[in-house]
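Have a look at the structure below before the remarks.
Subset of chains shown; positions unchanged.
Which chain is which? They are A, B and C, in the order written, and residues in each are numbered from 1.
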Amino acid sequence: MAGNSFGTAFKLTTFGESHGLGLGGIIDGCPAGVTLDLEAVQKELDRRKPGQSAIVTQRKEPDEVSFFSGVFEGITTGTPIGFLIQNANQKSRDYAHIKDTYRPSHADFTYDKKYGIRDYRGGGRSSARETVCRVVAGAIARQLIPEIQFNAYVSQVGAITLKKSYGEIDFSLTESNPVRCPDPDLAGKMEAHIREVRKAGDTIGGVVSCVIQNVPVGLGEPVFDKLHARLGQAMLSINAVKGFEFGSGFAGVELRGSEHNDSFSSDGTTQTNFSGGIQGGISNGMDIYFRVAFKPVATLLQDYDTIDKEGNSVQLKGKGRHDPCVVPRAVPIVEAMAALVMADFFLLNRLSKI
Amino acid sequence: MAGNSFGTAFKLTTFGESHGLGLGGIIDGCPAGVTLDLEAVQKELDRRKPGQSAIVTQRKEPDEVSFFSGVFEGITTGTPIGFLIQNANQKSRDYAHIKDTYRPSHADFTYDKKYGIRDYRGGGRSSARETVCRVVAGAIARQLIPEIQFNAYVSQVGAITLKKSYGEIDFSLTESNPVRCPDPDLAGKMEAHIREVRKAGDTIGGVVSCVIQNVPVGLGEPVFDKLHARLGQAMLSINAVKGFEFGSGFAGVELRGSEHNDSFSSDGTTQTNFSGGIQGGISNGMDIYFRVAFKPVATLLQDYDTIDKEGNSVQLKGKGRHDPCVVPRAVPIVEAMAALVMADFFLLNRLSKI
Amino acid sequence: MAGNSFGTAFKLTTFGESHGLGLGGIIDGCPAGVTLDLEAVQKELDRRKPGQSAIVTQRKEPDEVSFFSGVFEGITTGTPIGFLIQNANQKSRDYAHIKDTYRPSHADFTYDKKYGIRDYRGGGRSSARETVCRVVAGAIARQLIPEIQFNAYVSQVGAITLKKSYGEIDFSLTESNPVRCPDPDLAGKMEAHIREVRKAGDTIGGVVSCVIQNVPVGLGEPVFDKLHARLGQAMLSINAVKGFEFGSGFAGVELRGSEHNDSFSSDGTTQTNFSGGIQGGISNGMDIYFRVAFKPVATLLQDYDTIDKEGNSVQLKGKGRHDPCVVPRAVPIVEAMAALVMADFFLLNRLSKI
C-alpha cells in the first residue's frame, strides 16, 4: 500500500535512501530451482553505476550487492531473496544547504507536505539511487526467463532522434558507446550535445526505447493488469519519466483501422506489428516495443532562485555531481523494470488454465 | 492476481462479458458516511452509452445499474457496494461467424492461446463493454472526493488536433457537441471526419486529454505507486489505448532543465507547470494534466482476410454496429479511471503521517 | 483492505447485507477449463439453507444463486465468475425495535462505533447470512480440486461430545440426521438437547470437526501463510467461531516430543498423524483434520435488558426466527472455507518450482 513493492507473483519490495546506510530489497516469489549467475547481477549494476563514462555523474559509488538468503549452493530455494547495497560515499554535508529549501521540480516540497519530515540528504527516498534495487531484481528476473531478450537503447537526446524503426537496429551496438545509442554516428552527436549542455551548467531530456523479443504467447491479464498497462506503470515509476507509448503509440492515432490492423499469416504471426506484440493486454508472440520519455534532470549546475519552508526567496548555488542527461544510465533500469513485469506475468500465466 | 481488481484502499473488482447475462462489480473500501447521488452515477453511464449520437455505435444498450448493498438510506455504510448492469441486447447470433476465427488486432487469438477457450460473442471479456463497471465505480469515487474536478475532452481525431494548452480551454463546452471537443469549431471538423471515415467502412484513432483540478497536496506514493504511474496504468488498461504522457510529456525531452524546472512562488505554487501537478510521484496542488492515445478501432465495416484456428485463410464480412472512433465515448471512461486513482490515493494518504 | 476478499490466486470478494436486495460475489482466479456442475453449487446452498429441519431457524430463504459471467457453455473461461443471491424474505419490520439498541454480544455496538452508521436490519453485513456467498464459492473451489475430499461434521453440542477419533468415523452418516453428527445415536441426543434448549428460549454452542483427505503434498506457504494459519483465519472468520485447533491441538501440549513426533514409513507416509497432515506449514499428504469452536448464538427468545445508543436501559423482547444452535448449518460453511483455502494453495503451488 505504501507503494514500495512491485509485482504479484514475482514481487520486489525495496528500502533505502540515497544517503542512509544502504539500500536493499526482498524478492519474494522467485521459484526454486533457478541457477543464479550473481556476477551477471553485478554486471547490470555496473551498467547503471555512476562514474562509468565522462557524460554521467562522477560520483563514486561501488554499488556492490550482497545476497543474504534464498540461494543455496548457487540455486534458488523458493524462499525470499534478501539483498543489500551499502552506501559507501555519503557526503551528507553536500546537502546541508537544502535542509530547509525546496528545490524546483524536485520532491522536496511534496515530501514535506505529505510526511511532515524528510531525509533531505541527496533526495533521500526520492533519489534515483533507489533504482539500484530494481536493477538487482531485474537481473534476477531475467535469469528466470532467459529465453526472453530485453534490448533497451537511447533513441533520443534533446532533439537528436534515432529515426530507424526497431527492426533496423543492431542491438549489439548499444554498449559500444557511452550514450547507449545503437547508431554510433548518432551516438557521437548525442554525446557532443550532452557535453555542451553540461558545460552550460544545464541538463537535457531524452527517450529510451525498448524491444522485448522471444516472448511466449499469453502473458498479461485481460482487464486492469494488461501487459502494457503494467509495463507503463513500471516505466512511469522510474524517476524523471513523463510518458510511455507502445506499438504504434501516439503516432498511431492518425492511422485508419484498415492501415493499423495487423493481418495474420497462417502461422499466427502478424505481417505488421502496430499492436506492439500485445493484443487485448496479452502478448501475441510478436516483438514488444515501447518508448519512455525522460525529462531533463532538475538539478542544475547553475545558480537559481527558489523558496524555503517559510516561503522566503533563497538562492541556491549549483553544485554537486549530477547527470546532465539520465538516459544513458536509464537503459539498464528500463530493462530491469521490463524484466520484472515479464517474470511476473510469466509466473501468473501458470494460473490461467486448469 | 487475475487482474480484475483496481485500487488498494478504494478497490473495484469487476466481472462480466459483453454477451453474458450482465456485468457488475464490487467496490470495497468506500468509507461510511458518503451521501450518494445514484442519479449522478446513471448520468455518467449515459455519457458512455452507445447510441447517444450519430457518430457512435447504434447498438441499443440501456445500461441501467442496480445497487445491491453498501448503501443504506442513501448513505454509504462502509460495507462493499455491489452493483449489476444486465445485458439487454445480446444479439449472440451476430457473432457465430467469428467462433473459430481470429479477427486481426483483436484479442481473439491471444485469449484462445492463453485460456484454451473463449466466449467469442462480441469480444466477451475483452469487449470495451467491460468499461461500464469502471464508469459506475468512477462516478462513486468522484462523490467521495467532490472537491476534485475531472475534465476530460477529445483533443485529437486522426490528424485534427486541438492546439490550445489546457489553461485556455473552457471545459463547459465539452458536452456541447457529440465529439466532446471543447472547441466547437474544431469539433465540427472532427465530426465531419468521423462521418467520412465511417462512410468508407473504416475507423480512426484519437487522443483524450484530461485535467484534474483542486487536487490536495500529498496524493501518490513515492516509488512504484507514483501518482502518474498509477494514472498511467489506469489509462493504459482502457481498451485501445496505446500511450500516456503527463505534464511536459514526450515534448518535454527536448527542453533543457533550466527551461523545464517549475519555479516556486512564495505561496508554494509554481509559476509554470511542466511537472503536470506531480513531483516525485506526489501531487503538488497544481493542475494534473495528461494525454491518452487511442488507436483506431479494429472492427471495420469492410470485408477483410484473416485466419481461423487452424491457420486457414477466411474472409470476414464487415458487419455489426461499431464505433468508427472511440474517443467521444472514452471521455467519461478516462474521467472514471482518473477518479478511481485519485480516490484511492486520497484514502491512502490518511496513512502517511502519525 | 476492507476485508471483503479471501484468497490470493483463487480469490473471493463478496458483498451484501441480510436485508438488502441481495448478496453476491466475484470469484477471480478460477482457471479456464473447469467443467462446472452448477446444480452441485445449489445443493451446497441447500445444505446451509434455513428451514431444512426442525432444529434450525424456520426462516424461509430460497437462496437461489444466479451466475452472470465466467462460465461459457458449462466451462470456466478464466474470467471472473460473478454471482448473485437475491433476498426474497426481507421482513425488515422485524428489526425496527433494534434500530437504536445494542443487542448484547452482537456487532451492533462495534459497527456503530467503527462506521458511525449501520444497516440495523437483521445484523446487516454482520449477519451470518453473509456466508451464503462463501458456500457458493467453496462449491466451485471443490470442483477445481475434485480429488480432495472435505468431510466436516458436528462433533460436539454443548457438553455432548463425539469421542471417536477421525479415523473411526463413517462420513457417509453425516447427512443421515439433522444435526450432521456421523454417530446417529449421539446425533439423537444432540438433537434432543437442542430442542430442549430452544424450548427454554435459549441457545447452545458446539464444535464442527473437519477432515480433508487426498491432499497432494506441498500445499501451503512456509512462513506467514502456513496452510494451517490460513485455515485458521478462514474458520475464525465464520460468524460465532471462538477457536481453532488442528492435529494434536491443545491436547498435544501435554505430550512429550518422543510421543508426539510422527515417525516415517519408508513410503514417506507417517505412522501417526499428530501433525494433522501439515508440517512446516505445508501439507505432507496425510489427512488434515481440525476442530472449530462455535459459541452459543447471541439472539435469544427470552426477554433481556440492554442499552440504547445513549446508554439508557431498554428491555428487548425475544422474537424472530433464529437458530438455537448453529453447528448443523455451519458444517457446509466450514467445508466451503476449507475448500477455498485448499484451492488457493493448489494454484499457488504451481509457482513454487521452476
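Convention: a contact is a pair of C-beta atoms (placed from the backbone, for glycine too) under 8 Å apart; a residue touches a chain by one contact, two chains touch by 3 or more.
Predicted model only: the values in this text are computed from it and were never measured.
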Requested in this report: Fill in the total copies of the single sequence across the complete complex, 3 being in place.
Outcome: 4
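Keep this in mind: only the chains that are shown with their structure count from here on.
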Report summary line: Note: chain C sits from chain A at a C-alpha centroid distance in Å of 46
Report summary line: CA centroids of chain A and chain B: separation to the nearest Å works out as 26
Query raised in the report: Which chain B residues reach two or more other chains?
Result: 1-2, 4-5, 8-9, 14, 114-116, 125
Report task. Spell out the residues on chain B that touch chain C in their complex, using ranges where they run on. Result -> 1-2, 4-5, 8-9, 11, 13-17, 20-26, 28-29, 32-33, 66-70, 72, 75, 77-82, 84, 114-119, 124-125
Query - Contact footprint of chain A on chain B as seen in their complex - result: 1-6, 8-9, 14, 102, 104-107, 109-111, 113-116, 125-126, 130, 156, 158-159, 197, 200, 202-207, 217-218, 220-226, 228-230, 232-237, 242-250, 252-268, 270, 274-276, 279-284, 291, 293-300, 302, 304-307, 311-313, 348-349, 351-353
Report task. Could you please specify the touching residues of chain A with respect to chain C in the complex? Result -> 1, 9, 29, 31-34, 76, 78-79, 144, 222, 347, 350-354
